[in-house]
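Of the protein chains in this complex, all but one are displayed in their positions.
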């Protein structure tokens, strides 16, 4: 065995630790090689309570023993002193203000909430797609008057997986013209208590509030460019139009999507399209990650995209945990008869791992590797 | 009370009476004002058995008492003498030959099976869409050398509802250019035993064998024209391209669809599109049916299409039985951002009522009203 | 047709009309031959609103059109003037006081709430078991100082079906010694939003707050005697001990029970026991109902108990609607090897029809037929 030595673990805090995303954070941070969960916060009614008594635990794995006895804190910066990195699984109703308070108090905040995603100076990062958007951080700090703190958001749970698949096609097949997606989303995406059983048992609900707009607008930012010039900010991907139709289905974990894609231009025939897309999926390597020393991360999947060739995959119950829930699983890639240059396929991503807490933690690892946290870690 | 008198009921037989579609036939023919279930047939292992002993009954209503004691016959014309009209819920594996034998033996056969749907002289009829396709019958008889018998098919369960909605738009909004549909289909559509519970409980299966091709090809025929000239047959609807992506979901009854439609031409803005489509849905009256005396039919719904304005409807568990399962329920009509002139909406149809046995029976009623059965009923 | 004439319909009101039980009341009162739904009440946030706008409707049948446009009233006697009969589907949190206010204001109240069930002068009536307990009404009126009003409760949803089956055995087999029941209860029993889908999808929850105690205590009162002497009240059934273990299962409607029964005495062998119990179930006629003119009631099932002989029935999805949801369905009657004189069987009752609104309405019909409402109806 080599005489290598890991650097000491960085203390991190989680806001919203009792919610569904918070519980997933707890599991993913358990035994994490770089981060140590040192403080947890939740809403006032839980503050001062032992975690195991405050939480209505819904994971099939047990509460991490070290967490069970931690006392829940108020979501205020003073309670998280010593934790330079903060993960937020807060509800949108409170996330906006609370997260900003932490940034202004010089914490690095990685948020799952929707509140700041579309802010012109906040990176919206799917770690296996656009980690380079973190380059906005110095400009964000300057604008907000902070020295070391910053705010990074990750995408909506139903956006994340699609962003990875579209990035692979955009980079390796052709520019994207039209994307139509019908989602079939798991109930864990609605939090707890979330969806009433009378609404969803043996049923499909063809509506998830605000979801379609999020998918349509977030994809344009994620797949677009970051500007680090005199006019810092983000430029939406030009030319791509997206239309989403969102449904809730009686599935525990794993958001499915039936996706139709039209490519913008190029001369490949439809058959070639299918081959090119399969190749893009099988060989996709997230841009820029190769150079980072993230090898120890349990959250970096061996394959960002896993292509299944079976006729009836992916399926949420069987495939959501592919790559420990951090891989996007695609299948049924075939020609789409309504487009000259188009394909259709099925997509699956674990909504609370890749689609929420997992991406948030991986974003933090990347930010550390890219040295944006150095000032915080001194 | 008026001194009207209903004509005597016509004796009918059902082939495949023990299957899921056959059971639905049994329920829909119970107390039917024009048809009387007089003979039932099934596979050899059930022949000679009392129905209640032969069937694995899966409906939430009980077996019709008159049927319970009927003896199951072999699916041969000789066993159905006296029943001029035959409904077929046979499996595709045997339907092709058996149905044709009945036609050649001078029965009127109304079939749910896929075998003959695309035959150039067989009408593929969604009763609330293209009943006029029955006008091919004389040409079919001539070609097959029969005097009174004929064969009418109805569409695949996931095609039927979509055909109604598309017909309404095609007639009252604009020509159709592109149709993309993602289905979420109920397990009863797969028959019994059909889908194994380990495959579908808490899961979605993104594949139904042959289903996508059926939707794509059947719609073109149904929405197309019938030719009753020197070259009798059917002409596919020109200009419309269809792409389907089919999924099985853990729902008992009711096939859902998320549909995206692009219109071919015209100057209405997108907003106008949505209004025009809603109006087309709300006011749709099946062409030609007004003149037929079908008023007594329990299978003719008050509204062929029911438009829901709530944000989260239709839902299979709540809405599949709208119009006793014979109405198409649509909702969430809204603009589709990827098309200049397009909309998206959600569609629901009961797969074993409107999507199977119900349409078959209504087709027979229409054929009687259009006097195609007169030679048989003498 | 005879020249009979139905008496005019009695106007009734429903409290808690937006809840799950209230919605069931609405469906069961639709087209009721004796009762006319004339006023509806709900919690303050719905008051003044059109019903269709106030309710989150969960039934698979649509909202009765006449109800859709009714304006929701406050649950105060003044708003229900002209409705001598009041049905209550109120939550226990408010039912206690509100129902009593209506009684004191001289209404006949039929309640589903648990609050007054065990009161020594309030009859707890399962209509097909102990309608004679209504004889306490005059004593109740005297004690409470009212002239025409009174209060009748019906049993907990999981108690009701069991009470019918036990009464049949107690009357026609032998005295009951021990009853052990494990329930598997539907989610609709918990109201709306009720059980969170994350708790119950693909799961069983072995706990329903307070349910076991209700079953154990209510059965003793229902199966016991009414005293209409100098010490009016109820005497628990002596000798019977009950133990319940309650579970929630992912079923929409229909509470199942696996029941084990030991009889107290007698010399029949175990085999005879099974036969005697089957006979008791098949032939059970509710005591006293024969003499009442309830024949027009859509809520009086043809058979109070339906015995299934198939090896795998009853099942909630197939059998809950037996007798329009008012029959108790039993099956799998067999010897119980741990008792000398005992049997085990499976029981099913529709929890919101027989187990709630249906029994309440039938209780009111019986009370009318027994002339307890005469003073109210003048």
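To keep things simple, chains are lettered A, B and C as they appear, and every chain counts its residues starting from 1.
The rule we apply is simple: a contact is a pair of C-beta atoms (placed from the backbone, for glycine too) under 8 Å apart; a residue touches a chain by one contact, two chains touch by 3 or more.
Values in this document were obtained by computation on a predicted structure and should not be read as measured data.
J.: Where the complex has a chain not shown, which of C:22, C:314 or C:358 is the residue touching it?
T.: Of all options in C:22, C:314 or C:358, contact with the hidden chain holds for C:314.
J.: Return the single residue from B:82, B:145 or B:193 that touches the missing chain.
T.: B:193
J.: In the complete assembly, which of C:73, C:88, C:111 or C:346 touches the absent chain?
T.: Looking across C:73, C:88, C:111 or C:346, the contact with the absent chain belongs to C:346.
J.: Counting contacts across the full complex, list the positions on chain A that touch the omitted chain.
T.: Touching the chain left out of view, chain A contributes residues 57-62, 201-202, 252, 317-318, 320-322.
J.: What is the set of chain C residues that contact the non-displayed chain in the whole complex?
T.: Within chain C, the residues that touch the unshown chain are 178-180, 182, 184, 201-207, 216, 241-243, 245, 247, 249-252, 256, 258, 260, 311-318, 331-332, 336-339, 344, 346.
J.: Would you write out the residues of chain B that touch the absent chain, in ascending order?
T.: Chain B touches the chain not shown through residues 20, 58, 187-188, 192-202, 250, 252.
Note that in this section only the chains that are shown with their structure count from here on.
J.: So which chain is the furthest away from chain C, centre to centre on CA atoms?
T.: Max centre-to-centre separation from chain C belongs to A.
J.: So, what's the distance in Å between the C-alpha centres of chain C and chain A?
T.: So the centre of chain A lies 50 Å away from the centre of chain C.
J.: Could you put a whole-Å number on the gap between the CA centroids of chain B and chain C?
T.: 41
J.: Hunt down the residues of chain A that sit against at least two other chains at once, touch-wise.
T.: 201-202, 250, 252
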